[in-house]
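What follows is an incomplete set of chains from the complex, kept in their original frame.
Letters are used for the chains, namely A, B and C, taken in the order the chains are written, and counting of residues starts over at 1 for each.
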């Protein structure tokens, strides 16, 4: 599996993403935002960071970068695209995923460990997990409050497109377990076709016991097992 | 071509939670401004640009809002004024 | 050539000279150096370079007494940052700096640009920043204005570091009314490079172009350097437009571009345009290289119209660098910057003639003889005399302060202390800092005494912490200086790191006041003694004088930034109990010292008594013992006793990890002969609480080092109780009650409204309002 990690000038978790992909044995190539070439990558990762400073709206400017034209094409062909944190924000701005990510309800940046419940283990990105499994991963974002109109939320829930949900350590959705006030405690969603996933938490920072958790590995293993090429 | 100054308001859509507005109201109440009923917080952009005339300036800025400046999922915008600086 | 006044320049009058912060003698010195009256531009340049902030004129002689050598020291004081070798060919650059005055006026931007500046100091050495720390001092949280400062400073630090993708991993926050009128905001950055990538800011090579890189120059922060060298007063208000605004995205581009430039071999030197901007960066690089420079200000990329040479030279616009490139490599330099959407303009060159010359097109607007501009800067050794009032505070008989009735239950007192904002959990703060980015944070801010950050590609890791107890330094500066270093070393060792070197940020009042200079002299001496004993040379730092408000000087606060090394990441250790049944041991000895404690301050409102003694040789043995025990025996947790003493340290081991609180049973009867409150809440130095499944091994190692060690108890059940037995006294509390006090205190205070103006205007400074983060 060849993973292409898009690097915008303000990306800052591209190293984390590439270490995680390498940890499961994937080949990694870095894709510069000014280029138009995906270098034959099977999977595209849009990593965390502040793509172009994100002063206007997180991800708003990144979606117009040259490489994004290629990423959109890749997604339309059914190619896997994973957007983490800022990557999720960019995917929403680029309309590859519905909804938007707004300022955290607390109005403060949220850097903390959270528990996620895997709501759908039948996706390209989650097959190594079991449905209902609880995983520990960090979040680190100021704009993570997932919002969409009521119809969209209902549709996402009914189609099983809500992939990860913030829960407490016992697995219960609780306001106190939700770091940003996202609707329905949504932490990550997949598109209707199942090939584009966006999530706010950082599974790529939970791939080594030294970092406090290896629960994030499953996501990369899932991709590897399905995309092995 | 003339230089125009276009002011735009970008505000959270009705029904979208506005924690900033709520924080401002709460703080104002705590400071004793109890007459305040509700507060909404949005962005105020002022763009200086060259255009053939007022309406060209305005429609050009509408294009920018549609494309970049506002997110239609959560925000509404309105052109608040066009002046010649 | 000689500089001539520009049309429109103000006439040099004694009033204008005074406004520039120069004394009559300093002005005479300047005239003698030039052999004529300076131009307005020259006056501006000298006022900046001879300001305390740039020149260290009151501190240099004493700083020279500090130990700075060690075989692992690659770069000591004098550069943008200090550098030490950490093995495997890797080097670590690190430095701490203050942004106190800007943060007092505009907390968000002041703190943010403080982080921006310290990052630039580190990456201009060639190192990639891997960690940020911050050391903060505020007044009491019950003041709305303190909450406004806290909210702004914390958000400013967070937003800048988070955007840069550098994790903020450790620090400290202290609340005391001594800082009400003048908060302290010290930021530290740590970076890593290969030894051969080390870059120094030394201009060289006649004919080499001098290039301005990064953001355009505006009128921001003009006179920031001399501003940082004045007391905060009513007049500070009028100086507000000087505050700079940070742009972390541009800084991120600058970081990547600078590292690429340094590795490219196209440049010979690079320096941040920080305090006093273009003036100090160009003059310092020239002086270090003993060469001349010529700059044309009309070449400088500007953001605003009509800027004068004076303004261009003194602007403190952020996110700018000055580069000396190799002649003929201008295009390559431009190409690297263009990749990062940054521009580069050649604004001057290195010249053979030993002068510092600034031109505006063809006109010379400032010209000084060579490096004398830097080297002729006046040096002062002011009078030092201890304040009688402070001596009286120290000599106060604190035993005579009677316990309050509620103190009959020591758990009541413990709960009070756990909810003192200085001791309470700082989760509200550190959640705003991205601490996990870069996937290298083994131990972040939270339930540990120091952060641990891995050195990728090796088995090694760094342990990092800042520390200082200003109350101790206030009451006894020599002892306080020692303790600041000893505590930082203990904290680093508790995380498993061998203390290697320090950087320091010396926050003091006005050095021309004898009682302040006395504190400075003594604290520096104490710091030096501890550094000698602990084998931690000083590789750099920063002096911030004039931390005063109309209410008086802050506590003298020499913040220590300590870097420690773990040979093996697996030795990373945290502070909290992990396993029921583990033995709890105390390394070090309990004493009857109650003076200068947080207990006296928080429970009795008394700042007084003698700070605990600090035996630096014993501290060294303690550190050695702990590190050997961590390496050879099984240490499950280690936490030193600091604010709040032994009872607080034990309680923290129980409750610091909000997700996994444990009970504990301890028996302190061997010390039943001591005053109970001194035993429980006194702050005797040199003590560490550890837990271990193998107490015999730990006791054996301690015995070999001659360090007192005692088994004092056993770790209890999850969510159990803390039980403390002292002779016939038995105290008990559920950990949920203690945890609520510890974790609830700061969030409860910070949920109250924050404004820039306190109703009571306690500090006497008129500060106006600001936003609530909207």
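Everything that follows uses one rule, which is that contacts are C-beta pairs under 8 Å (C-beta built on N, C-alpha and C of every residue); 3 or more make two chains touch, one makes a residue touch a chain.
Just so it is clear, the structure is predicted and the values come from calculations on it, not from any experiment.
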Stoichiometry of the full complex in this file, by chain label: A x1, B x2, C x1
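Here is the rule we use: only the chains that are shown with their structure count from here on.
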Chain A-chain C separation of Cα centroids, rounded to whole Å: 36
Whole-Å separation of chain centres (CA-atom averages), chain A against chain B: 30
Where chain B and chain C are represented by their mean Cα positions, the distance between them in whole Å: 40
Multi-partner residues of chain B (each touching 2 or more other chains): 20, 23
Two or more partner chains touched - positions in chain C: 773
Touching residues on chain A, where the partner in the complex is chain C: 9-13, 15-16, 19-20, 48-50, 52-55, 107-112, 138, 140, 142, 169, 202, 204-205, 207-208, 210-211
Chain C residues within the chain A interface of the complex: 155, 158-159, 162-165, 247-250, 252-253, 256, 340-341, 430-442, 454, 569, 572, 659, 773
Chain B-facing residues of chain C, complex: 752-755, 772-774
